[in-house]
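A single protein chain has been removed from this complex, and every other one stays in its place.
Moving on to subunit A:
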């Protein structure tokens, strides 16, 4: 399972430039000893709110999802590197550990008998 997930919002660019940016990012990751599992494109869409970054007010962006396994020590430096990249609008790294399966989800609590004294607030 992917250990980390990088949500990358890139500036709205032409395809070759987007490709170049993604290639740079993945190569940086691999240099720092990460194993990239996969890259997903969520499409180019209008941003939910205008983001000002590197002196430009962005209204549209390309959303990309990058799954990778890596050591946790490289992450602060990697995020710092991404923040300095001019083409990256917003990078976010989230850990993607699978949560324990909840079998008893939303089972309603047994009703308390009406004789039960109310809790003092």
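We take it that contacts are C-beta pairs under 8 Å (C-beta built on N, C-alpha and C of every residue); 3 or more make two chains touch, one makes a residue touch a chain; residues count from 1.
Criterion: contacts and distances are computed from a predicted model.
Not shown: a single chain whose UniProt protein name, out of "Hemoglobin subunit rho", "GATOR2 complex protein WDR24", "Small ribosomal subunit protein bS18m" or "High-affinity iron permease", is "Small ribosomal subunit protein bS18m".
Only one residue in the set A:9, A:66 or A:82 touches the chain that does not appear here, and it is A:9.
Here the missing chain is touched by one residue of A:3, A:24 or A:90, and it is A:90.
Subunit A meets the missing chain through residues 7, 9, 42, 47-49, 51, 61, 63, 65, 89-90, 92, 94, 102, 105-108.
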